[in-house]
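Here is the structure we will look at.
Missing here: one protein chain of the complex. Every other protein chain is in place.
Moving on, here comes chain A:
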């Protein structure tokens, strides 16, 4: 057999082995990678929650509440008005709190501040807090995401 032909046959076998190896690698890695990505859990889409009676919240305070599996922050301003926001800091996922001494919403992790409209006013937060709508029916407070 000609040496050139022999060489090309060897090359062919090498390619075949090489591709076979890559195929084997993919068939091993694919299920492993798919396995480590956590599956999506079906979760009930919560659109509104009942938080309690108006009198439960004193003016000039902030309270963390559960909104599905995320924390929310209910403010009662000095004038008695209610406001609700997502309590998740837009910077790095910490949970914010109302600071009476600052009259602001504050994040302890990196000293980020939001005003009482949820607007980021100082520190690292890049965006305002997501605002929710507060509905008062009778003397019960509801917080909803719907516009």
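In this text, contacts are C-beta pairs under 8 Å (C-beta built on N, C-alpha and C of every residue); 3 or more make two chains touch, one makes a residue touch a chain; residues count from 1.
We adopt the following convention: contacts and distances are computed from a predicted model.
Only one of "ABC transporter permease", "Cytochrome b6", "Xanthine dehydrogenase family protein subunit M" or "Molybdopterin-dependent oxidoreductase" fits the UniProt record of the hidden chain, and that name is "Cytochrome b6".
Set against the missing chain, the residues A:16, A:29, A:46 or A:108 yield one that touches it, A:108. If you put the hidden chain back, the residue from A:54, A:77 or A:95 that touches it is A:95.
In the full complex, chain A touches the omitted chain through residues 36-38, 41, 64-66, 69-71, 87, 92-97, 107-111, 124-126.
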